[in-house]
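Here it is: the structure, laid out below.
All protein chains of the complex are present and in place, except for one that has been dropped.
By letter and in written order, the chains are A, B and C; residue numbering begins at 1 in each of them.
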Amino acid sequence: MAIARVAEPSGSLQDVKEWGLDREDLLQIYRNMLITRGVEERGHILYRQGKIPGSFYTGRGNEAASVGVATAMGPDDVGTPLHRDMGVHITRGVEPWRIFAQYMGRADGPTQGRDGNVHMADARLGLLAMVSHLPAMLPVAVGCALAFRIREERRVAIGWSGEGAMARGDAHEGMNFAGVRRLPVVFICDNNQWAYSTPTHLEYAVEHLADRAASYGFEGVVVDGTDVLAVYREAKRAIEKARDGGGPTLIECQTLRMEGHAVHDDAFYVPKELFERWAERDPIERMRNWLRGNAEMTDEDEEQIAAHVKKLLNESLQRAEESPQPDPATLTDGVYAAPEDLDTPHHK
Amino acid sequence: MAIARVAEPSGSLQDVKEWGLDREDLLQIYRNMLITRGVEERGHILYRQGKIPGSFYTGRGNEAASVGVATAMGPDDVGTPLHRDMGVHITRGVEPWRIFAQYMGRADGPTQGRDGNVHMADARLGLLAMVSHLPAMLPVAVGCALAFRIREERRVAIGWSGEGAMARGDAHEGMNFAGVRRLPVVFICDNNQWAYSTPTHLEYAVEHLADRAASYGFEGVVVDGTDVLAVYREAKRAIEKARDGGGPTLIECQTLRMEGHAVHDDAFYVPKELFERWAERDPIERMRNWLRGNAEMTDEDEEQIAAHVKKLLNESLQRAEESPQPDPATLTDGVYAAPEDLDTPHHK
Amino acid sequence: MAEKTYLQAISDGLRQEMRRDPRVFVIGEDVGVYGGAFKVTLGFQEEFGSWRVIDAPLSETAIMGGATGAAMMGMRPVAEMQFADFVSCAWDHLVTVAAKQRWRAGTPVPFVLRLPSGGGFSGGPFHSQNPESSFAHIPGLKCVCPATPEDAKGLIVSAIEDPGPVLFFEHKHLYRRIKGEVPDERYTTPIGKARIHQEGDDVSVITWGAMVYTAEEAAKQVDASVEIVDLRTILPWDKAAVLESVRKTSKLLVLHEDTHTGGFGAEIAATIAEEAFEDLDAPPKRVTAPDTPVHFAPVLEGAFLPQVSDVVAALREVAEY
Partner (left out) sequence: MAEKTYLQAISDGLRQEMRRDPRVFVIGEDVGVYGGAFKVTLGFQEEFGSWRVIDAPLSETAIMGGATGAAMMGMRPVAEMQFADFVSCAWDHLVTVAAKQRWRAGTPVPFVLRLPSGGGFSGGPFHSQNPESSFAHIPGLKCVCPATPEDAKGLIVSAIEDPGPVLFFEHKHLYRRIKGEVPDERYTTPIGKARIHQEGDDVSVITWGAMVYTAEEAAKQVDASVEIVDLRTILPWDKAAVLESVRKTSKLLVLHEDTHTGGFGAEIAATIAEEAFEDLDAPPKRVTAPDTPVHFAPVLEGAFLPQVSDVVAALREVAEY
């Protein structure tokens, strides 16, 4: 039994304009998706070069879902993106060189070598660093929304979860509390059909995870997560609804995780045909085609964007490689906050 | 939006016979409800006499829900009843004197003075002792069902939760897992409208908690928890469905907690009219009227039952008072199980 | 200055902070209309409204996730567990998110978590625990355990002021039983500083919470001159003060209500053995509860909890060594 609303695909340029995106915004979305994928592809190369310690995760296939949602966020909104949501960091303005530095455990990564992978965030850009434990940051997003509600600010928090992590108690407690208090929070479920090697039918027994929203008293929406404009539209609607006091929404973005769980995993358990089928719906290709068909993106535009992205990534890589190793003398610093730490921009 | 099925009230003697209850069963149900209330009323007196250490909880108003479900259980079924479910212990055959001994912290209580209140159970009767942390035993009930499923036994586990505790992650994780694996478990939500002082609108934002069953892929049922025969019918249906491989059901029993949260709480926050309204639906009175109207219960029958219950309680109290204090020399015994402990009847 | 119970002192300190700082809010189960299971926040919802005194669902993780998120957005949440025992349901959030976020990501998490803890009234295994030792092993958290009304107020204020997560263990057995003079004005009691409850020369007793009074009673019953150090804070603990006391007395007794193996007493005894080895004239000694859950029946709970007589025996043993 489906309960959630299944969202329409994205429309014409005219439609998209009505949702608040002009042509430059659209190109920016496309650019951000390219940077997102580029950062992760370069990261993969770094990993194979032995420059990234530990493991390495990417969000290939999730670029539309992450960039689409982040584009819909307002400047003062906050979010708790996860390991498939590089596009959120990129869209919010995290500089790629810092991400490469993070990957490599260098001093200029947002966690200064203390944590790895995309376990990072820049709080000044409204993002809170994920922990591994999934989805422990979801109740934290709810707490951000609680602060906004108490202070009657028109701000919204976004909390992410994979479809697998929706099975955890944290997802339930967070969503239930948000529903009861109608807090200004939007939940994004990145449903990429696998939790590591576990397929969805071993993770949940409802048709759509977005159907669960009803049992918390708010709206659920299912959207094609490879369609960046549809994702944007639904996220925008939900965010503005939350901002206006309409309470939470749960948006399920349907995608396929296009690689293994992490770099060591060849995803042997995913049927080949599934990869093939979803490869045809590559989110970046889709947006590219849409831009060419609807927004008159020219070869020249494309080349310019590609050149920009390439330059950005090259320079970022170089800058990251120049970043020093963290200093072991700092080993025990910062376990406890100092009063001055509270005077950062996000603590208002 | 209501999703769960709302159960019909109980029917005629003929209907009830079809569900497998003969007249003696019906009188037994009535008797068990009387014993349940009697045990708790006597407990309350003991408490006021200073004979019960710590706090004291009762399930007044929940007698039909607890006895109805327990009556529907098969002899090899198991369950994890909570603090409003004295009727389950009584129906499964726990002797009242042992409950009084438990209340008073005596050596013959099921926990031998180690734990108090209804934090107890007799595993030989298929019951597992609750912990305070709610609803931590719900995933344990699911685990029992898992064992039955692995061994392909035709047994069913029953897991209880208050409506307040449904907000906890444990409820979610347990129900989700049970739904995914279609385990032979029935979830009972005792919805008595309050979680301590907290009203339902601050606990959840869905119309019926039973609606949540849909989001775990199984059926939800709402039943009048003061109507013991309707509760029995729904529990029986769900239990037999689970036994036949049909997977879990969530049954929400609607009642009102007719006293404070515990003995120290005068429930000042519950509107008086609510108590008055629900007092008219006293589960024991309802069953009594039904028996007189439908099953020809005579004054004589009633007197006989009342006398039996009174005698039982009096003797039980006396026997409990004779139970010795636990021996402090046993203080550190039994923290770790011995291999022999595994050879108890329930470990098959 | 007025005589107040330990409970009133906490309540007053919290109310004062809420009056002066709109960022401070309370969240927990039944903290609003009901005023909390122990009535620490009685009347708060009337004064501050239902968005600053939040009756949460029965969801310890949502409560603590809520506190962390709000704290990161600049609020000063004061969360309550109905009983300290239920903090086990928020363990993951506390050790995984709250404790590590400042260190990893530079984002401080200034919240207070109030934890009514301790036994002595037949609460049984789930309403009597002292979980401070578990948390005192987690870098990034602070754990305070006041014993007096004055410290209770000063430490709740310090905890709210602290830029990180502070676990505030309130001993239930002290709530209404212990009274003392408490200044009316706002003041802070430093986190991480011990207090000499009673000076003495022969044996140092290091303790905290309700056991301070058990130590005091026991000290009266022995001939030795007993110094009682009320640790007040478990993490970070005041090693310097303990070392100073032990260097003076040369004898160490650690006393806590929690169970023995892996209890925080081990950390104290080990550290003193390491750092004041040459100063010790007797082996360090611990008086604790035995390694079992907390018993319900009074006769068992009495045997379980460290009693004055246990401390007297231990004091004699150490003094006479």
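In this text, a residue touches a chain if its C-beta (ideal position, glycine included) is under 8 Å from a C-beta of that chain, and two chains touch if they have at least 3 such contacts.
Just so we're clear, the structure is a prediction, and the values are computed from it rather than from any experiment.
The residue from C:45, C:68, C:204 or C:259 that touches the chain not shown here is C:259.
Among A:20, A:53 or A:339, only A:53 touches the chain that is left out of the view. Across B:52, B:118, B:144 or B:295, the single residue that touches the chain missing here is B:144. Touching the omitted chain from chain A are residues 53-55, 105-106, 111, 113-117, 119, 131-134, 164-165, 167-169, 195-198, 202-204, 269, 325-326, 328, 331-332, 335.
Remark: the residues of chain C touching the chain excluded from display are 88-89, 91-92, 95-96, 99-100, 103-104, 125-126, 133-134, 136-137, 139-140, 235, 259, 261-271, 273-275, 277-278, 280, 282-286, 291-293. Although one chain is not shown, part of chain B still touches it, namely residues 78, 110-111, 114-115, 119-121, 123, 128-129, 131-133, 136-151, 157, 169-170, 173-174, 176-177, 180-181, 334-339, 341-342, 344, 346-348.
Just so we're on the same page, only the chains that are shown with their structure count from here on.
Here the spacing of chain B and chain C, counted between their Cα centres, is 37 Å. Annotation for chain C: residues 56-57, 59-62 touch two or more other chains. Looking at chain B, one finds that residues 167-169, 202-204 touch two or more other chains.
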